[in-house]
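Just dropping this structure here.
A protein chain is absent from this complex, but the other protein chains hold their places.
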Amino acid sequence: MIFAGLLFTIGAIGVIVRRDLVFMLISVELMLSAAGLAIAVGGSKWSQPDGQVFLIMIFVAAATGVAVGISLLLAVYQDRKNVDADELSLMREREPIE
Amino acid sequence: MNGVFYISAAIGLVSALLAITGTNPMHALVNLVVVFLAISSVLWTIGAPFAAALQILIYAGAIAVLFVFAVMMLNLGEETIRREREWLSGSVWILPIAIAIVLAVQFVAAFTRQAGMANLVGPKAVGISMFATYVIAVELASLLLVAGLIGAFHFAEVLRRKETEDD
Partner (left out) sequence: MSVVLWIVVIAPFVGALVLLVVGAYVPKKTAGAIGCASVGISWLAAMIAAFDFLQKMPPDGFKTTLYAWMNVGGLNPSIALHFDALSLVMMLVITFVGFAIHLYASQSMYDEDGYSRFFGYMNLFVGSMLTLVLADNLLLLYLGWEGVGLCSYLLIGFWYKDAANGKAAQKAFIVTRVGDTALAIALFWLFALFGTLDIQTILASAPTRLVAGGAAATWIACLVIGGAVGKSAQVPLQTWLPDAMAGPTPVSALIHAATMVTAGVYLIARLDTLFTLAPAAMFAVAIIGTVTLFYSGFSALVQRDIKRVLAYSTISQIGYMFLALGVGAWTAAIFHFFTHAFFKALLFLSAGVVIDAQHHEHDIFKMGGLKRALPVAYWTFLTGAASLSALPLVTAGFYSKDAIIWAAYSSPLGTPWFWGAALVSTFITAAYSFRVLYLVFHGEQKTEVSKHPGVLMNLALVVLAFFSITAGFIGMPESLFRFDPFGNFLQTAFDTIPAAQTHASHAAEVGLLTASSALGILGVFTAFSYSRRGRYAWIVDRSQFAKAVHCFFFSGWGFDWLYDLLFVRPYKALAYWNRADFIDNFFTGLAGLAKLGNSVFSAMQTGRIRNYAASMVLGAAILTTIVILRIKL
């Protein structure tokens, strides 16, 4: 469990720190995988198959997420020719109020 | 068994750290695959062989491969490596490391009390559970997959149209 937790933490840090979309996606996968591990461990503790069932569900979710994520990534790359996450902001400059 | 667990856990942690701090995307991906393998072996040691097998199949086999293809398509070259090195300089790490320490400590603190592992749950039991109790979940999962498929297809369509426009 500690292992799962630590992996999750590392993945979270990766998401925050990296500016490149590819790396962010990688970190997200890491997080998901760690979460799945945690669930499986929980299930096995009480000798129930439920944990593994949910792990499979998580696989499904992760796979879907990756598919869509990669598509988005490629679309962004096509459009802007770079994969900088910070550029993906449509907000205007902050105007100070009177 | 415990020894296997600790070794694979250590490998997994090291690989994860390398994955997120690397500058070359391909290296990061390879590290990610290593992490997946480590997770799989941990799953084996806690008595979930079916899960372990599935982890390799789906994660390392499908998802990681997809990543590799995508990165290859993006054609990120030398300049990416340079840019990444720029972006990953000092002050970016401060707050995340602080949060990481907090979380790590919490996880350790929360889970050190619970020990004990290792009851084998075979694939048969998993199968029965899945298709009897959680059949609805299975259906929903398939729905989700279809949705993801359509979404990815849609984006590919957009991309293809863009490519034809550019010509």
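Order of writing sets the chain letters: A and B. Residues in each chain are counted from 1.
One rule holds for everything that comes next: contacts are C-beta pairs under 8 Å (C-beta built on N, C-alpha and C of every residue); 3 or more make two chains touch, one makes a residue touch a chain.
These numbers were taken from a predicted model, which means no experiment stands behind them.
Enquirer: For the chain that's not shown, point to the residue among A:2, A:16 or A:75 touching it.
Expert: A:16
Enquirer: Among B:26, B:95 or B:146, which one is in touch with the chain left out?
Expert: Touching the chain that is not displayed is residue B:95.
Enquirer: Out of B:18, B:53, B:66 or B:103, point to the residue that touches the absent chain in the complete complex.
Expert: Hidden-chain contact among the options goes to B:103.
Enquirer: Give me the chain B residues in contact with the hidden chain, please.
Expert: Considering the whole complex, chain B reaches the absent chain at 95-96, 99, 102-103, 106, 109-110.
Enquirer: State which residues belonging to chain A touch the missing partner chain.
Expert: Those residues of chain A that touch the unshown chain are 12-13, 15-19, 24, 85-86, 88-91, 94, 96-97.
Everything that follows uses one rule, which is that only the chains that are shown with their structure count from here on.
Enquirer: What whole-number Å value describes the gap between the mean CA coordinates of chain A and chain B?
Expert: 8
Enquirer: Mind listing the chain B positions that touch chain A in their complex?
Expert: Residues 9, 12-13, 16-17, 19-20, 25, 28-29, 32, 35-36, 39, 42-43, 46-48, 50-51, 54-55, 58-59, 62-63, 66-67, 70-71, 73-74, 76, 80, 83-84, 87-88, 92-93, 95-97, 99-100, 103-104, 106-108, 110-112, 114, 116-119, 121, 125-126, 128-130, 133-134, 137, 141, 144-145, 147-149, 151-152, 154-156, 158-159, 162-163.
Enquirer: For the complex, which residues does chain A have touching chain B?
Expert: 1-3, 5-14, 16-20, 22-23, 25-27, 29-30, 33-34, 36-37, 40-41, 43-45, 47-53, 55-57, 59-68, 70-75, 77-79, 83
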